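Just one protein chain is left out here, and the rest sit where they should.
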Amino acid sequence: MTATEPKISRFPVPDLADMPDDVRARILAVQEKSGFIPNVFLVLAHRPDEFRAFFAYHDALMEKPSGLSKAEREMIVVATSNLNQCQYCVVAHGAILRIRAKNPLIADQVAVNYRKADLTPRQKAMLDFAVKVSQAAHLVGDDDLDALKAHGFTEEDAWDIAGVAAFFALSNRMANVTGMRPNDEFYKLGRG
Amino acid sequence: MTATEPKISRFPVPDLADMPDDVRARILAVQEKSGFIPNVFLVLAHRPDEFRAFFAYHDALMEKPSGLSKAEREMIVVATSNLNQCQYCVVAHGAILRIRAKNPLIADQVAVNYRKADLTPRQKAMLDFAVKVSQAAHLVGDDDLDALKAHGFTEEDAWDIAGVAAFFALSNRMANVTGMRPNDEFYKLGRG
Amino acid sequence: MTATEPKISRFPVPDLADMPDDVRARILAVQEKSGFIPNVFLVLAHRPDEFRAFFAYHDALMEKPSGLSKAEREMIVVATSNLNQCQYCVVAHGAILRIRAKNPLIADQVAVNYRKADLTPRQKAMLDFAVKVSQAAHLVGDDDLDALKAHGFTEEDAWDIAGVAAFFALSNRMANVTGMRPNDEFYKLGRG
Amino acid sequence: MTATEPKISRFPVPDLADMPDDVRARILAVQEKSGFIPNVFLVLAHRPDEFRAFFAYHDALMEKPSGLSKAEREMIVVATSNLNQCQYCVVAHGAILRIRAKNPLIADQVAVNYRKADLTPRQKAMLDFAVKVSQAAHLVGDDDLDALKAHGFTEEDAWDIAGVAAFFALSNRMANVTGMRPNDEFYKLGRG
Amino acid sequence: MTATEPKISRFPVPDLADMPDDVRARILAVQEKSGFIPNVFLVLAHRPDEFRAFFAYHDALMEKPSGLSKAEREMIVVATSNLNQCQYCVVAHGAILRIRAKNPLIADQVAVNYRKADLTPRQKAMLDFAVKVSQAAHLVGDDDLDALKAHGFTEEDAWDIAGVAAFFALSNRMANVTGMRPNDEFYKLGRG
Partner (left out) sequence: MTATEPKISRFPVPDLADMPDDVRARILAVQEKSGFIPNVFLVLAHRPDEFRAFFAYHDALMEKPSGLSKAEREMIVVATSNLNQCQYCVVAHGAILRIRAKNPLIADQVAVNYRKADLTPRQKAMLDFAVKVSQAAHLVGDDDLDALKAHGFTEEDAWDIAGVAAFFALSNRMANVTGMRPNDEFYKLGRG
């Protein structure tokens, strides 16, 4: 990184060469697939053990088969992250949402106010629950799960929604505390 | 508008042909300049007198000479509108901000968390004040104006910041109540 | 203004003689009708273009024929302005409400807690909606309009309620930022 | 009370004849002094033991010698009660404040936003503390007491401020739950 | 008190010998019954008149016959006091709740989140209402009383719930302002 590049973290960012092999390997694989290294990988590599757990958790929720499509899971990330004012998560996962949903408008709509977005009633019910988990999980009760079931969600889907909202409650906080900077590449991705 | 186009308002939207001449003339002028009619014009045309006052107020704040650049005024719109979860204002004024600042990244940065955006300390102080006016104007005191002065803002600049934040407090509420839909064109504008 | 009179604004207040003719004419007309010049006119005259737009907007909402009586529109102003802790608007529009409703008690009741005021269920439903527009417009949905319709309000009435609540969202913020002082005359008006 | 008089409580209100002697005696004494019976006495008389404790507590704070004038203690009541949206307390104690301060404007100013009221800096510091006790007492620390001392308040004054704010935290809640109605007489008292 | 004992109040604490006889007598009676003097007695004895009114009010609510068991009344104290972050009240009344309910787990459950506690639906409805009185009494309406009645609570029970929640709104604030320290004895009481 040259002196004129913007900082991507308030904390030290390791060089690829200094990272543990598995951490570097994961990062190089992402770079090969995406064409650039999303800064979350570099910023969290400062703590290899947390890095490993973070991405293992991420993959367990975001990559696995689910009653929620991958695009729907990204909707949860985008809606809850904007309420938490997490720049990195809204910008980076907004890009992923546009790509996964093949819809150049959806990310900005969902970020600002999902109630007015081009979503199905089922998807809005999903986000109602996700936002409740993110903002007031202590109020979650059986009636919330019943409301999801009325839209065809299973018990496992409910866990998935909660899991994504909860994981990004963590992620949003780490991104805000580290001052994690979204890569410039994300802003334009998937805008068609 | 064909039956399959998405609704742009919860309320009736007049045809151009049925609008008062001055309202239609303003709309056609915007269309000629922008290449499309931003929906705020069509939605508010339902009420011509409010339409005229709304845009007169808008222009009095956003078009006049000021110690704030036009881009800076758009920053105020974008930052306060996202806190109010106003989809139309964030998407439409985000586009204008990108164009006026000639910066494809700035709108998303400012919308989600201006504290982490690529702004000068002076611009962050401007937005600190704007957000206070938008969210807790009852707490504004002389010390807030002193803080602005320490960044080189004049008394007139302080009024301008407050005026923009206050006007969009109105605008955000009307957009949210009418369910005003951002035009598809806005999402991609100014992304370079 | 003599040195001992209390300040009515944090910002400069123009002399009548220095105002544009139309601004001065409007102010003199109000003075003739009311017997005094409400300070909002003097404070906003610092910015003639904003002054013109402000009062045009005000009149478009507050003076026009509507399914809401003029007293009901003032109830919206008083209830939402107290939640925004806007001294000028509560005191000045409280006086107007007492006069228009010919009820010396109603303004204080509505200001502090309209749920306990001497109002009809229809008026309380109106204020439920107005307060939601004022405090959480991003949550407004079709069900809110349905609730109004159940009380006999039309779609146009719903716009009127929202318009008044939104306009005073602006007005409250400007009054709080300018430190606009209610005229002494307002406090006693309409107390019977 | 005739059938057409408005309800003063959601709960049963005893007749004077049915009250314990000491409760009735206190009420008659107030009536003789004030010319009417403030409804708080009638509403709380439903529970004689609570009535006795309530007014003993009230008098211990509001009637005793203090570094705070009686008008200043009423300012605390009015400012905190409006934030709690307690109609009875704002209207009734607003009247008492006007009388004790011999100022027809002060109650409405303090109720809506004491920061803009015609008060001394010392009185505003008093209300800053009172509002903190009322709204966020868990955050009170030694620095709050130091801030009071810088304005000349003693430790005993600090207790008095806190005591009044705390007692009306109770009183506001009982008035809101019982739906306690302010007597019509209060609205006009002390308006000069 | 020796120099090394922790402070129990930010304010002066009188010696037993210097207290009025009735105050000292009440304290000695409590000490005889409990084996120690709960600090609330010592801290509030700084103000004998307030002390007397405080405990008279307390007893009028907490000791009298009621449709609520004594344990249920303590549940209200514990649930609302934790939301107010009042250390003294949660710790001291948590102990009393454990003893009265003969349940070593119940106090911690109710303090943190009564919705997940081992309670009956009726008790949860009681706490829903108590928390509303404590946090948002201005919103209480007839529907809240109807909800209580659906669980078998009478009108008098509703007053009792509100009374306890309101009294501890006062108590929590005084404990937080005085920095009232819970006695070490409370932590272990009733843990079986």
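We just call them A, B, C, D and E in the order they show up, numbering each chain from 1.
In this text, contacts are C-beta pairs under 8 Å (C-beta built on N, C-alpha and C of every residue); 3 or more make two chains touch, one makes a residue touch a chain.
Remember, it's a predicted structure, so these values are computed and weren't measured experimentally.
Of the chains displayed, those contacted by the omitted chain across the entire assembly are A, B, D, E.
Here the missing chain is touched by one residue of E:66, E:82, E:123 or E:171, and it is E:82.
The omitted chain makes contact with just one of the residues E:64, E:102, E:122 or E:191: E:191.
Checked against the hidden chain, the listed residues A:16, A:71 or A:140 yield one contact partner: A:140. Note that of E:39, E:66, E:134 or E:176, the residue touching the chain absent from this view is E:176.
Residues of chain B in contact with the chain left out of this view: 113, 115. The missing chain lies against chain E, touching residues 6, 81-82, 85-87, 90-91, 94, 104-105, 108-109, 111-113, 116-118, 176, 179, 181-182, 184, 187-188, 191-192. Panel shows chain A; residues 10-12, 46-47, 49-50, 52-54, 56-57, 59-61, 64, 84-86, 133-134, 137-138, 140, 142, 145, 155, 158-159, 162-163, 165-167, 169-174, 176-178 of it touch the chain omitted from the view.
Simple rule for what comes next: only the chains that are shown with their structure count from here on.
Contact with both chain C and chain E is made by A, D. Comparing the residue numbers each copy contributes, chain D and chain E share more than half of them at their mutual interface. Chain C maps onto chain D through a rotation of 180 degrees [Cα fit, steps of 5, range 0 to 180]. One finds 23 Å separating the Cα centroids of chain D and chain E. Under the contact definition stated at the top, the residues of chain A that touch 2 or more other chains are 113. The complete set of chain-chain contacts reads A-B, A-C, A-E, B-C, B-D, C-D, C-E, D-E.
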